[in-house]
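The other protein chains are all here in position, but one chain of the complex has been omitted.
Right after this comes chain A.
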């Protein structure tokens, strides 16, 4: 019981500190999850605790992750109301974009002869970390690897998509936001919300809808393409 409390409090403290650092250095590469994980890795190394023992002791946070995914239903309902007549084109575009990304990830990974855990993780990197972890746990895939690739994808998306779109003249907040949220998840959404609020709102909606679509499409396409 004591170890559960220490691990839970320690993780929350590490994340809180990482949030403070990320707020002080607002850059996509300064990711709070990555920073907190670095702190936890250091603590594990110092104490000799294994990652699996840490994960077992962090049970309350794993349950909280599930509740946080459920809680995303509230902002989803709010943002869908705000979309009004653009909900259907946005949904259809995200459906096509997410399907293409998952299929391309699986196809390229298979073409490159990557091992099965990497193929599975690359299929789930299309959705936000919370969804990717839930999907991997549902199908028995490598949740930690998928979460790592999602964070890397978020950084790539945040660093490349908005500047590239602006250079191409694609500055409509709805198109830019949906594309950034679909491809760069929380990292891109966070970066956009700080610099371009209108695009950021669309990005937040896109990351939730992409997560929903990915929950159906990842197991389906993995079954079809592997």
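Here, contacts are C-beta pairs under 8 Å (C-beta built on N, C-alpha and C of every residue); 3 or more make two chains touch, one makes a residue touch a chain; residues count from 1.
By our rule, contacts and distances are computed from a predicted model.
Of "nitrile hydratase", "Ferredoxin reductase", "CidA/LrgA family protein" or "Putative ABC transport system ATP-binding protein", only "CidA/LrgA family protein" is the UniProt protein name of the chain excluded from the display. For chain A, the residues touching the chain absent from view are 11-12, 14-16, 19, 32-34, 36-37, 40-41, 44, 51-52, 54-55, 58, 61-62, 64-77, 80-81, 83-90, 92-94, 96-98, 100-101, 104-105, 108-109, 112, 114-115, 117-118, 122, 125-126, 129-131, 133-135, 137-139, 142-145, 147-149, 151-153, 156-157, 160-161, 164-165, 170, 172, 174-176, 178-180, 182-184, 186, 206, 208, 211-212, 215-216, 219-220.
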